[in-house]
Every structure is written in C-alpha cells, then in structure tokens.
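The complex appears here without one of its protein chains, the remainder shown in place.
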C-alpha cells in the first residue's frame, strides 16, 4: 500500500502518517519524488486498509499495490531511478559501458586493460577478485590482493570499479574497495547476501539468476531495497535453455518488460550470454539498439592466456571498434 | 564429400566426375561458385574415399565434410547465398523488411496495410491464408480466397508476397500465388513438406522450430536443398523457454552462429517472439543492429480487431517510425 | 457448451435438440455415456446461450465448458475412455505394454523380436516403416515393404501393430496395415495430418511434441476428435530441456495432470526420453508405479547393429525381466 502525500506537505504531517502506520504494526518507508512524498507500507499482511490513512492530514490518496514487489515497482515510483557513479549515469537514457577482464590476474594486466578500455570510452572498470567457479580446483581469484589492484586501477585511471561479492563474510572488504558491488547470477537468491547488500551505501549490480523469472529477479531487488539501499542496477546475462550454440540465451525481451514494471535501470552483459567473441559483438550492438541502460563487456589484453573466460573476452582493438559502433547506434535510439 | 574442380574446367571433365560418383552408387550435386565448380557427393554412406576421385582429370582437391549437413554448409559454399525477390535481396548485407498482418481477413484490410507498409519502406508483403492454429475452433484462415486477395495486393502495390503453406496437399496452389513460400515453426520437421518444398522453384522461408537446435534447423534446410531448391531463407522467431514475460525467447545468438556454419541468409521475426507490441519494437532494432539479413514484422491497420495475434501487431504509424530507426541502425552496421 | 439429456430419453428428443443446435449455425456432437446422452455444441463462437436449450424436452442441464479443448475434456466425458486393441485395453486401469524395434529392418529381425516380446508379455508390436529422421542422409525406413513385414508379424504372432504415419499422402496405406496409427512428436501440430487422423477408424497414438504444453497437446487431440475419431491414446516421450545427461526429460507429472483434465488414456515411452538403456529400465518402472495406462518400449535383438536408436533399445532378456518387474509394480498400484 502506498500513501501519497499532497505536494509540499510539511514534515510534521508526514511524520504523523508514519506514526499511524507504525502504530498498526507495519513498517513505513519514505519515498521522495520531486516536490511530493509518498510513504510505502510494508509488511502489512492485510492488517490495514486505505481508509485507515485516507482521512489523515496532508494525505492525497492511498494506492493499493497489486504486485508482490513494491518498492521496485513503477507504481511506487513512476520515474526512472538514476544512478550516478563517476562519469556514468545509469537510467537517464545514456548508455554507459563497463569493461574489463573476467578476473584480476596481476597489476600489469589490469592496468593495461584499464587504459585500453578507458581510451575506448568505457566509464567503469570491472574485474573479479573473488571468483565463483563451478570447480573447487579452478582459479578462485586473488581475493583481497585483487581488490588492492583494482584500487590501484582506479587511482591511476580515475575509473570507478565494479567487482563481485560472494558472501556476507567478505562483504565489508569488497564494499570498502568497490564503487559498485556485484551480486552474481548464482547468488541472485542468496537472501542473506541480498539483505546485507541492502544495508550498504554502495550501488548494487544485481545479475539475473540463470533461470530466474522476471518476477523473481525483481523480488531479489526488493530484498535489497527493503533494507534501505535504493541504488540497484539490474543486469541481464543470459538464461539457461536447451540451446547449445551459445553458453546462455540472452533474453533481450526482459529489458522492455522490466522497464514496464520497474523504475530500476537495466544493463546487458553480452559476454557471459554468448561465451564466444563473435557473438559478443553482435549482442553488444543489439543491446545498444534495444534501449538498455548500459552494457558490461569482458575485455582482455591476452584473451588466449586469460585465467578464465578467455574465449568470450574481446581484444582491446575489437572493443575500441565496438564502442564506436555502440555509440553510433545508441545515438539513433536516443534521438528517437 | 566435396570434389572441387580446377578453375574454368570444361564441361566434359565435370560430367566425367559425376559419372564416376554415380557409378559408385552415390548422388552427385553440382555446386557452381564463380569461375569454379564443385561437386557434392551425397548418400555415400562411407562407400567412397577421396582417392576415388583425386586422380580424375580436372579435379583440384577433395574435401571431407565433417558436418551432418552438407549442402547448406560453409564448407560446401563459402560465399553467402543471395536471394533476390522483387527489390529485396536477402544475404547481401542489406536489411529488407517483410511486413503485413498475421492473417488475411478481407480486401480492404490487406490493401490498406500493404499501402502503409510499402510507404514505410517494406519490400515484401506477408499475410496468412492457411493458418496453423492451436485450436480447431479458432479462425483457420481464408484459404484460397486469401491467396487471391494476396495476388491482388501484389497487383496493386507491386510488393511480392510471402504466405505460409501447411501441407503437401495445398503446396501447389500456395506456390502458384506466393513469391516466397513460408514453412512455419510447427512444420520445421515435417519432412514430407520439406521434400516437397525442395522441388519448388519458389524461395522458401523456413522458420525455426519452437525448440529446434541450430543443427536440427540446418538439417531441415538440408532436406529442402537435397531435393534441389537452393533458395532458402532462415527465420528466427523465438524459442520456448521457462520465461513468462514474452511469448517466446528470441535467440539472437543464433544469427552469428548460423552465419558461421551456413551460407544461407537468416532473418528475424520479432513479432512472434515478443507477443507484445512494445517488445516487438525493441527486438526489431536489436535485429537491425545484430547483422541479420532482414526482418519480418506484423502490422495491422486495426490491431485491436485483428482475427489473430492483434497484441503483437504494430500500428502503421509505429511501423513507419520503426522502419526509419531500423534503417538508420542498419546503415551504421553496414559501414562497419 | 454441453447439453446433458435426461436418462433414457428417446431418440426423437435427442434429434430435436440437435436440430435446434444446428439451426443456430453450430455443430452438434453426440456423446453417449451409459444410459444417458450428452450433446456437445461446437463452433458456437458465443452465438448461443444455455437458455436456448434449457427449455427443450428431455434436457436435464446445460454445462458451460470453460476449457479451450472440449471433446477431450473430463467436463464433456467424466468416465475414462477405454480403447481395446487385441488383448490390450488402454484406459481401464491395466498396463498394456507395446514393444518392438525403432525401425523395421528385415523379416528375420521383426519376427525374432516379436516372438521375444510376445513371450515376455507385450500385447502390441511396434516398428517404424516410415521414419522421420533429422538428416536426409539417414536411413528413412523401408516404407511399404516395412508395412508388409509388420503384417507378417501380426499374422505369425497375433500381435496387433502400431506404426508411425508421417504425412497425409501415406495415411491410407499406413491405416490399412496398422492396428494403431502413431503420430510422432514432430507432427503433433501438423494440423492437416491430425484432421486426416480424425477421419480414420483406427486408434491414434498421439505423441507429445518436444516442447508442447499439456494444453497444446490436448488441443492436438481435440483436432482429431473434432473430426470424429474418439480413439486417441496420448503418449509422453520426454520434453526438451537444458538437461544433458538424457536425450529428453521425461515429464511424469503430465500423467496425473492429463488424467485430471481429460478422459483419454495416456502411456509412457521411456526409450525416447532416456536415449540410454539403463535409464530406460528405471523410467519404465517409474511409469508402472505412476499409474500410467501403459508403456511403449524399444527392444532389439541386436541393439548394437540397429539401424536407428540402438543405444536406447533393450536386449530381449532385459525386456523379459523388465516386464516381470513392471507387472509386479503395477499389481501394487492397481490394488491401491
């Protein structure tokens, strides 16, 4: 349920509504939007009805939210959420690109790649320090040492950093180093991790689970937002299907579908979807044409020697050309 | 197996190789390419070996084809197949668009839509006369009367016509009226229908089966080509997955993957993939950006009254704008 | 809509209701059940309402059928359909087993296998004469010669024959030789073939499409039944999923789900689902335990030399043991 206050209502009246909500045993959540404020009612379990609040001073209307997700819905917030990190804004119609290697391997590697991708126009650098790997015998990432190298990249290039967090135990340290904290596809319904992300002041990049429905994905975002963190970037990275010519099947329809239901920005990761360089380029152009809020692309200076996901990493030269093409495509979409 | 002849070899030597192949109990298939000719050996069942033909006069080399599909493969024909119909060419790097309603309903409807889509830049008109419907109680199409209306559209607008054939019984009549004969998703492995299509002199638009792998799809095209018809346009229309926010999941990765394995042109049908107007537009732009060889889009003058698939049909105005955007995106991709 | 007549109502009253239905421009379909008759109203397109028939003499009640399928639904016919072929009855709680090779190869092969499976307790013999194959270069079956061999098997062993029909062109001849006509998974939505099957007086074994929903499957059966053939046996043979350890994923839940919605018998084909001998045995036992109306199992005297599907064919000895186990399991389920 959503209590919409009249325009420019004073603080005291807002507080009175909050008190009324809490007296009913529910949680209140302030949702400012321009010169008007709304108050979401959470955990109400059918205990309250619109009439309980309609008579209160300063209340304009009470909206029943039909969806299982609330805070992430367009009903709660009709305007797009804008998330600004460094030079990049996600959600305002621009198309910022995140780029970098799958895993941080060494200083030379990350600095070299970071300079290339910055030069090509990337706004944010990506690189894994804690790596979720199917096999316990595969390279598991450099851990804290990787985070330090990422910080060095930021220092030298000015690029903000996105890196994955795998558990609550290492959240503090990842959060300290990262500008955006990524939650990976295998952890999309790791609810303890989502709750911890909800208490962070860093933006969260929430990848879609391998076989998550759109509703489940939005509910995962709702877990984060319910704890107070409103800076969430959704990231589609392909879903698991019967198809065998690509690693996953990129589900581009989810972009317009998510934008219809939610105010959160949504970007595309063509690298993990495709699993193969040639397909990555095609899907990146498709992402730009589609109206996504950005893309995240794997780039490696020596893909053939990469410790993980080499086959899907672009060469720096390819990425340079790809950025020009994506930019040109996006310009057309933007003008539309 | 593929016998590659030397350049500009005379007809008599070619015939000698064909005779040698047939004497071994196999079928020979002539594959001209520029100033060189190759001869495919079909149905050999391991009975022949390269040495059987390497010594023959005029033979340059013998290539073993490792794939289960042969005639449709890049190994057999490295150059893209170009298929020209009216003003449109599929496979030469251009992006011709096929448009029209799901079903032919009446003369006024098809003429009105045809003029709109021609005006917007569509090169070919689509419309179903024989409709495959999940329910026996749904509108099954106008049949022959629909074909006659389509012919009238061609007469009045000059647009070539594509329409679906559902069985061998009606192939003759559909073939007589259509410029391109469509085989639908449910018939992709109707092998009797594929064989009949193989004896047609009309180009075949072969839609991907709802859960067909790329290999199965290429094998279906191989059925057609094995009977002699080399004019096949593949059409991706979405595959069946667990996803529920769209009717099907458009598998864009299949475009670069198919182009790597086969010389056949491949186009995208965003309408059946999406099942919803807003998604259709997004996917159409993605198709243009991806490097597909064209698109097929449903347009209706009164979508809300359409006898089938109204929700996924664009309004003529939307289509007009979409064409401009697709054209601009394709121009960027073309220059690349 | 379903008009339920009173018990033991005379023929003339029934005919009067049929006339009333047809005068409204709809089709009437007689549905006898014990000492009562119902009349289904098809193709009504919302033109008629219960009140149109409620007043007529002999009419007990009028039921609105909410489902898109009608004739196949439990609403139209609450009792199980029983289909008797030779010694076997499908749908009466027994568990008849169909067995035989994937393809008819030669007289010795089919006779040898038929004697084995009969000896083990199989009630019906299966064997493909017209084979739908992914590749045009694979063995396509013996055609009419195969049908003649199947007839010989019937003559010598007394076992009824089930064999697949691939198109309308060969329906007449298949129908002439077969006791049950099989429509394969790739043709489940070959609507022309379904309509032809609807005019046959032979029972139809309708396999589920590779990615068909239950509703689509029932609608395919409805196509057959709408043309007048009520003898339909559904056959689950696995669906296409992301899974890679088996050829298809056998969907056992579809058995109770189909039985809830429809009165048609439903059997299991574990051989095509599994694609591997060991799994076939396990799934066959599961089918017996589940309450399915029978099973269809591939058996070959020399699986390692089979022209198709050798890896999933049981050895005669394995089948003999499997039959004993299935019979014992079914006895427990029956008693329940």
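Chains here go by letter, A, B and C, matching the order in which they are written, and residues are numbered from 1 within each.
In the analysis below, contacts are C-beta pairs under 8 Å (C-beta built on N, C-alpha and C of every residue); 3 or more make two chains touch, one makes a residue touch a chain.
All values derive from a computational prediction rather than experimental measurement.
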Residue among A:92, A:112 or A:189 that touches the chain left out of view: A:189
Of A:2, A:219, A:235 or A:296, the residue in touch with the unshown chain: A:219
Residue among B:241, B:271 or B:313 that touches the chain left out of view: B:241
Missing-chain contacts mapped onto chain A: 42-43, 45, 68-70, 132-137, 166-169, 186-187, 189-193, 209-211, 215-216, 219, 222-223, 226, 240
Touching residues on chain C - with respect to the absent chain: 211, 213-214, 239, 241-246, 249-257, 260, 273-274, 278-279, 281-283, 285-291, 321, 325, 328-329, 332-333, 336
Chain B residues that touch the omitted chain in the full complex: 211, 240-242
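The definition used in the following text is that only the chains that are shown with their structure count from here on.
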Reference chain B; chain at largest CA-centroid distance: A
CA centroid of chain A to CA centroid of chain B, Å: 38
CA centroid of chain B to CA centroid of chain C, Å: 34
CA centroid of chain A to CA centroid of chain C, Å: 49
Chain A residues counted as touching two or more neighbouring chains: 211, 241-242
